[in-house]
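A single protein chain has been removed from this complex, and every other one stays in its place.
Now for chain A:
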Amino acid sequence: MIEIKNLSKSFGDNHVLKNISVKFQRGKVNMIIGQSGSGKSVLAKCVVGLLKPDSGEVEYDNQDFIAMDLDEKIEVRKNIGMLFQGGALFDSMTVEENIMFPLTMFTDMKKSEMRDRANECLERVNLAGKNDLYPAETSGGMQKRIAIARAISMKPKYLFCDEPNSGLDPQTSIVIDNLIRDITEEMDITTVVISHDMNSVIEIGDYIMFIYKGENWWEGTSKEILSTKNQEINDFVYASEFMKTLKDKLA
């Protein structure tokens, strides 16, 4: 479980996050949604410690993360897997080396054991046999999946995904979504997914938080989000004609 308490972050006069509090439960896909530029990525970066919040607390299973010193933070981070908005694979390494990288850095596994683990992870994301390609030789959708494989190679307790399906076709999107949901359930981890794709939200979101004007404007389940009377969230959810028709049909 990850708990965020009263977290605020500004860049100069730009108050991006204001007093955000939320709980992300274990074994669930927790979603952060909101308009572009609303501060979703900034929130995720504050939570994992890539940015320093101005005030507030972040707790990983009741341990205060912000107050930790660097060594303690590193211990927590070894349990965090993160999928970046752009994939962030290491260009200079093959797919297999990318996945094995955290293992070589932090475990004493033998080369053959690491290979087995890499193969397992690749199979899990349906990319068996792509071990020796370089990231530049793979497609955008494959890169996302490789990044997921790398994120789960250390068997993390917490998984962050920043827009896992941006730039992907609807079918590939669904493959990635399902992958994230299945991994969350199988490994019983706390997953946080940032998205603006309503499809994914309805499909895999167990718990949803909507950021608006830097605040935690609304939170609830995917059922609740379709029926809420909250004006701002309706504007967001029913922005597309498709969702509007869907709503009318449901009503």
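The rule is simple: contacts are C-beta pairs under 8 Å (C-beta built on N, C-alpha and C of every residue); 3 or more make two chains touch, one makes a residue touch a chain; residues count from 1.
By definition in this document, contacts and distances are computed from a predicted model.
Engineer: Under which of the names "Lactate utilization protein", "NADH-quinone oxidoreductase subunit B", "Membrane protein" or "ABC transporter permease" is the non-displayed chain listed in UniProt?
Structural biologist: Options "Lactate utilization protein", "NADH-quinone oxidoreductase subunit B", "Membrane protein" or "ABC transporter permease" narrow down to "ABC transporter permease" for the missing chain.
Engineer: Check each of A:I20, A:I33 or A:V48 against the chain that is not shown and name the one that touches it.
Structural biologist: Missing-chain contact among the listed residues: A:V48.
Engineer: Have a look at A:N6, A:T104, A:N178 or A:S240 and name the one touching the chain we're not showing.
Structural biologist: Considering the complete complex, A:T104 is the one touching the chain left out.
Engineer: Consider the whole complex, including the chain that is not shown, and state which of A:M1, A:M68 or A:A88 touches that chain.
Structural biologist: A:A88
Engineer: Would you mind spotting which of A:R77, A:R117, A:K130 or A:K157 touches the chain that isn't drawn?
Structural biologist: With A:R77, A:R117, A:K130 or A:K157 as choices, the missing chain is touched by A:R77.
Engineer: Of the residues in chain A, which ones touch the absent chain?
Structural biologist: So the residues of chain A touching the unseen chain are 45, 48-50, 73-75, 77-78, 80, 82, 84-91, 101-102, 104-106, 154.
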